[in-house]
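Removed from the display is one protein chain of the complex; every other protein chain stays in position.
Just so it is clear, A, B, C, D and E label the chains in written order, and each chain counts residues from 1 on its own.
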Amino acid sequence: MTELTSIAISVGFMAGLGLLLATVLVIANKRLFVYEDPRIDEIEDLLPSANCGACGSPGCRPFAEGLIDGSYEPAQCTVNSKDMNKIIADYLGVDLGNREKRVARLACAGGKHVAYIRASYDGMDTCRGAALVSGGGKGCTWGCLGMGDCEVVCEFDAISMNRYGLPVVDEEICTACGDCVDVCPKKLFELHPVSHQLFVACKNLEKGDEAEAECEVICTACERCAVDSPEGLIEIKENLAVIDYGKNRISSRVAIERCPTGAIVWFDKKGNYAVGKDARKVIRKEALPVG
Amino acid sequence: MLKKAPIEIRTSPHLKKALSVEQIMRNVVYALLPICAWSVYQFGISALALILVTTITCILTESFFCWMSDRPNSVKDYSVVITGLLLALTLPPGFPLWMAAVAGFIAIALGKSLFGGLGFNVMNPALIGRAFVQAAFPVAITTWTPSFVPGRFLEFIPSTLAVPFMTPVDTSDWVKEKAIDGFTGATPLALQKFEQVSADTMDLLTGSVAGSAGETSAIIIFICGLYLAFRKMMDWRIPAGVFAGTVLLSLPLYLYNPEIYPSPQFMLFSGGLMLGAMFMASDMVGSPLTPRGIWLYGAFIGVLTVTIRIFGGLNEGVMYAILVANALAPMIDSITQPRIYGERKEEVES
Amino acid sequence: MSSAEQGTLPPQADQPQTPSFAMLRTLGGVAMLAGFLVVMVYQWTKPIIAENKRIAIEKAVFRVVPGAASRKDFLLGEAGLFAKAEAEAGEGETIYAAYDEQGALKGIALEAAATGYADVIRILYGYNPGCECVTGIKVLKMAETPGLGDKIAFDPEFLQNFEALDAKLNSDKSGLENEIVAVKHGAKTEPWQVDSISGATISSVAIARMINKSGQRMFPLIARHLAPLKAAGEAVQPAAPTQSGAE
Amino acid sequence: MRSFQTGFMNIFSKHKTFSHGIHPVEHKEMTADKVIRRIHFAPTMIIPLAQHRGAPAIPLVKPGQEVVRGEPIARAGGFVSVPMHAPVTGVVKAIDELVPTAEGPKTPAIIIETYEASTQQVLYDSPRDPDTMTPEELVQAVQESGMVGLGGAAFPSHVKLLPPKGKHIDTLVINGCECEPYLTCDHRVMLEQTDKLIQGIGMVLKATGAERAIIGVEDNKLDAVEHIRSRLPENGNISCQAVETKYPQGAEKMLITSLLGKEVPSGGIPADIGVAVYNVGTMAQLGDLVPQSRGLIERVVTVSGHGVEKPGNYLVPIGTPLRFLLEQVGAQPESSEVVMGGPMMGMSTASLDVAITKGVSGVVLFRKPDEDMNNRRVYPCIKCSACLDACPLHLNPSMLGQLAGVRRYEEMESDYHLNDCFECGCCSYVCPSNIPLTQYFRIAKAINREAKAAESKN
Amino acid sequence: MDPNSLTFIFLNAALINNFVLALFLGLCPFLGVSAKRETAWNMGLATMFVMLVSSTSAYAINWLLTELEIEFLRLICYIAVIASAVQLVEMTVKKFSPTLFRALGIFLPLITTNCAILGLALFQTFREYDFLQSLAFCVGAGVGFTIALMMMAGLREKLELAKVPSVSQGAAMSLMLAGLLSLAFMGFAGLGGSHA
Partner (left out) sequence: MATLPNQEEKITLDTFLRGLWEENPVFVMLLGLCPVLAVTNSTMNAIAMGLATTFVLVASSTLVSLLRKVIPRQVRIATYIIIIATFVTIVDYVIQAISLDLYNALGAFIQLIVANCVILGRAEAYASRQRLGASVINALGMGAGFTIALLCLGTVRELLGAGTILGVQIFSVNFEPWVVMILPPGGFFVLGAWLLLFEYLKQRKERKLLSEEGATAHGS
């Protein structure tokens, strides 16, 4: 067949094919259209996809959906960078929303150098494991076992173990995801707004001498903090000082000043804490002997 | 009282069976030594050199990668020695040493260290090493030399000492000069495949045939395997499964047409099947966990081996069969999870 | 989709109207354009490609039939011998008759195929009715292992087998006197045997098998239609169709 | 497959058994022939209020109050709970003192100062005839006696007398296996308190309305079997059978399978298949206490291990401080680990100030040299499937362990039956890689439990 | 065995010249969707389905084109038709069976234009298979693809539990695994070929 016919045929054929496909697609689009909001994907792209749950939703995609139907505020994602959240806010035409930064705080100050070790644990190097074996080797059965499950679990590397085997939270980085709260077998972590500056770093329920026999920075329930601070801010429950954060406004440093052990502490904005001046000075650097 | 030492606390159970990994591995090495000795007796210093080279390369590679990925050096657990020995046993006696070294390196690097070392490898390292060189140097790995050559303890097989990365010399004239009567350079399996002549079972058992160092003496291998099985250091179910699978497929074929299809006993005792079943399929790391899975795995290897040998392009299939089975192991496991004590019927369905 | 417009889109928008015409227009137009471009390129390259192909075949034919200078294509089958030009497909296998300058039939090139080690191997081989022997082979397509199976294409020692591979017809001209078989490397004793490449027995066997198979079928036919094949050489025009069984 | 194995094994062992399980070294010879001896009363007694499964008991006494040996000092805190009785005659020092426990967390306990002068006789009883009592009265009596499972679980015994609605108990299984190495207290009880044992069984038969009772004893205690058989009542509804010596033959599920060939449904309790399991010690004590309407104030404890100078079976008042007990039996200086219970399931304790509670069937002391077993190098799982062949419940410990290694706990529960594991320790025992599998599983369970609790909260 | 027999075509496509491990077709989905076993399985099914669609439609188009003697438009037509056919299927499934869509549908766009699908169509044309042969070829390819995918997924799931060195995690690992698999698959070479 001649070249021209061939050209004609092919061009015609293609045109036909193109139109055919187009019609099919048109019909398809009319008949079989299922709408889903494309913004979900777009926002999800803008989220860190850490799926940590710090925002309070199961993961990043549900959070994105929540953002669109307004059940969440962009700033609730504590992992994302500020300006990123800003972009999302503008994109959705909602306001950023701002909630106070929360951080994880450890209710134990009994490092190796001040807390008495009753038995040497030999086995899996995890707090969970140790806690299951007669509660672990530590004299204070409420205290931190210092094997760093929390350090491991923190996806953001906000926790590092110090030389005395106590986890230290870097409040800059902490996103209050709460993983460490869940993982700690002794339930020593609590999530607090940074404005909660007064804090009792102990959970031991014993009192007096037998308490002090176990740890030098233990709360002995001597009640000084409760007496010194404004009415009702602190009261002693089960031999332990408990702060009523409802009255957080009236909290102040005076509460910690006469604490003999330094079990109650005052956090500054940067996240490092101070003990009262009457607190027994700990000069020991090395760990206490076992047994 | 008790105050001499501080109290110690441990988790239960406080008793422990004596058997430990390094013990198992050490015994496997013991079980392999007689086989190595026999192959040296058969093929002379070439075999010896081969064994040493592979083993040493494996050890060096292992230590190197442990150092790279700062893991504790895991040479002490002997598993890498096993890898080296088994690798050597699967290679032709005249295999150039430099190629053997390549095989050893690949076996550990690709087969083991890549995945994190002992226990994490998904396929049998030794066989990965062999499969690699078989694909890389198909000619060298299919050129066989006769056993019991006079003066084998004094001189190397010429191809053994090939210059690294260079082609080995052709051994055929060396074989002629050695005047081994009617040695065709073909393994019993090759002969079977291409000329339909089955070697005599007795020869296979005693190993007076061509073949790789470890595949020519079924009887010794079998005995050494039994030793492991009795020491409960190797799972007898795997070799049993392999043998079962082999017979299962080859017997009907044989009965159907004895002319072209080899006999089951030939299938069992020829080639690497015995070594493969006893020492390589039985590598627990690559094999399934569940009881039924283990049987399935063994049988599958047997069947696949026969299939490849009879219908495939290659005349030996054990290696590939085991590798494929390793790859299938996770799936076998997941479909053969054991029914647990007191499991209710409806749970079994769901 | 620019997210600006998305931003204005209400969260639960019902389906947006489909721009039917735009879709038809675009797709149709683009398709037409495509068709045009392709056909143009096709028309332009067609002759060149055809030429390339011809040269390729010629090269192959002349290689397997030494001393050939020109070729004619025929279809040969039970139905008879036809010049390729006016025959419809399916009346036989394509064979290439090769002639020297004087137009004397130097030999005939045939195609054969069989499964090798990796995949199907296709070859072109030359057959000389005069000496009743195979005069050469050329591998057209294979996927054999490089450095091993693929030696069948160039290994001189192996190709030597086919420079004068005996393919005598048996007495009643119904098939080959003796089968063409491959034997292990260095075991060749008879002129109709093929000396395998060691380490590539399978590939070698495949070659021998395919030549034997095609030879058993085609050589007798060729013998029957030798005259017209020869004649085609002298004739300036392609030979007229000669009915089979004429002689 | 399983039934095949079971049958298969029965060919070899002459006695009934279950499939899988292990054969650890027994070490029972150290104490098997030591008759039960009473030890002195400690100067102070520690009675934790929660030393049984279920709700803790509620104190009835006040500090400074005098108590007589056997007098109730705390009442049951609910149905699944039992009262406590004074183990000595003395004076109450405190009623909510926080004391260390073998489990770990400190719990409130009643502290009693012993009167040296007192003869420590139990004056606090009133004889009665069990045969005249109705089942209801019997159950009542059992609870009042403060009886809990002495086999280890310390589960209130009376609860097991009243099966859940719709269940009827037709068979009693009396657990005299004592499969734990070292322990021999049940063995001695079977030899020395046979009549009490049989009497107790009779009472429980009546209370539950069960037709028959089978006493299962491992075949390393055939003397006990003979002895019991010689004393059995002729009406033949109580029988005594030997079962293969194999750990954990004593686990109730295993014992039921061995004796009756039935399986307790996964996640269920023996009552689901009409069986209740009681330990022989439990029975013997019931047979002793109920007729005199006394309370449980002492139990037989095997003190053994190479760290003990005078290993033996001792009748120990509930509440005796561990430290005092060890002083009595003499602990060698180099002994460094104290295990409460058997070495397979018992946990070592971190403090010597814990009390001997109702659930403690043995105390085992290890010396440093004995422990070389424990601190071996841990390798990755080599998939040897030894653990699968050991697990009496046919779980897949290897897979469970690997999942635990990467903290995929929910999967362990949903896909690999984590919650069926009763922590017998067989898998850890056989694992050539020395992986602390059982410990992994305890951790996983704990974490899952907390996760669930959190779920239900919000 | 006869190279054109249906069995051989099937075996060849499934094992000997496995699409992924020997011919390098469809690697993107192979590496992308082989992390979990059940997704891999669904992916396999989806692929097999799409292959059927493409194989049949390719067969039809090729016939039409040869009739019109415009074979040079083959590629365009193949890809265009296959793509829109699959898209159609996808939308239908999405509309009428959301569950099925969640299982298989999500993969369809991924597959539409991948090498395996188009390669299938092209190869069956080059090799001039008739309809039945094309079918055998297509099923074989699908099965082979699924097997490879499942093996890969199994191994990768197993390695999820391993302490893999940080360097070799991720794509490199997957490729090496694929390499090992294809090494193992070399054992199938010449299956059914050697015995005439």
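General observations
By definition in this document, a contact is a pair of C-beta atoms (placed from the backbone, for glycine too) under 8 Å apart; a residue touches a chain by one contact, two chains touch by 3 or more.
Quantities reported herein were computed from a predicted structural model and do not represent experimental measurements.
One chain is not displayed; in the complete assembly it touches the shown chains A, B, C, E.
Among E:Phe10, E:Tyr59 or E:Phe72, only E:Phe72 touches the chain left out of the display. The residue touching the chain not shown here, chosen from A:Glu100, A:Asp157 or A:Asp209, is A:Asp157. When you scan E:Ile117, E:Val143 or E:Ala162 for touch with the missing chain, the hit is E:Ile117. Although one chain is not drawn, the whole complex shows that of E:Asn4, E:Thr39, E:Thr56 or E:Gln87 it is E:Gln87 that touches it.
The chain omitted from view is touched by exactly one of B:Pro138, B:Pro158, B:Gly293 or B:Pro338, namely B:Pro138. For subunit E, the residues in touch with the chain missing from this view are 21-28, 31, 72-73, 75-76, 79-80, 83-84, 87, 113-115, 117-119, 122-123, 126, 166-168, 170-173, 175-176, 178-180, 182-183, 186.
Subunit A meets the missing chain through residues 18, 21-22, 25-26, 29, 42, 46, 83-84, 87, 91, 156-158, 170, 173. Residues 1-4, 18-19, 22-23, 25-27, 30-31, 33-34, 37-38, 41-42, 45, 48-49, 52-53, 56, 141, 145-148 of subunit C touch the missing chain (whole complex, contact as defined above).
The criterion applied here is as follows: only the chains that are shown with their structure count from here on.
Where touching is counted per the definition, the chains common to subunit B and subunit C are A, E.
Graph distance from subunit A to subunit C, where chains that touch are one step apart, equals 1. Of all chains present, the one whose mean CA position sits nearest the global mean of protein CA atoms is B. Which two chains touch most often is answered by the contact tally, and the pair is B-D.
Each chain's centre was taken as the mean of its CA atoms, and the one lying most distant from subunit A is C.
Chain centres here are Cα averages; for subunit C and subunit D they lie 85 Å apart.
The geometric centre of subunit B is 49 Å away from that of subunit D, both derived from CA atoms.
For subunit E, residues touching at least two other chains, in rising order: 70, 72-73, 76, 80, 162-163, 189-190, 192-194. Of all residues in subunit C, those touching 2 or more other chains are 31, 34-35, 38-39, 117-118, 202, 205, listed in ascending order. If touching chains are joined by edges, the resulting network of the protein chains shown has some other shape, matching none of path, cycle, star or complete graph. Inter-chain contacts, as defined above, occur between A-B, A-C, A-D, A-E, B-C, B-D, B-E, C-E, D-E. Within the complex formed with subunit D, the residues of subunit A that make contact are 118-119, 121-124, 126, 128-129, 131-137, 141, 182-183, 185, 205-206. The touching residues of subunit D, counted against subunit E in their complex, run 380, 402-403, 405-406. Contact residues of subunit D toward subunit B in the complex are 1-2, 22, 24-25, 181, 253, 257, 263-268, 326-327, 330-331, 333-339, 343-352, 364, 366, 368, 371, 373-374, 376, 379-385, 388-389, 392-396, 398-399, 416-417, 420, 423, 425, 428-434, 436, 438-439, 442.
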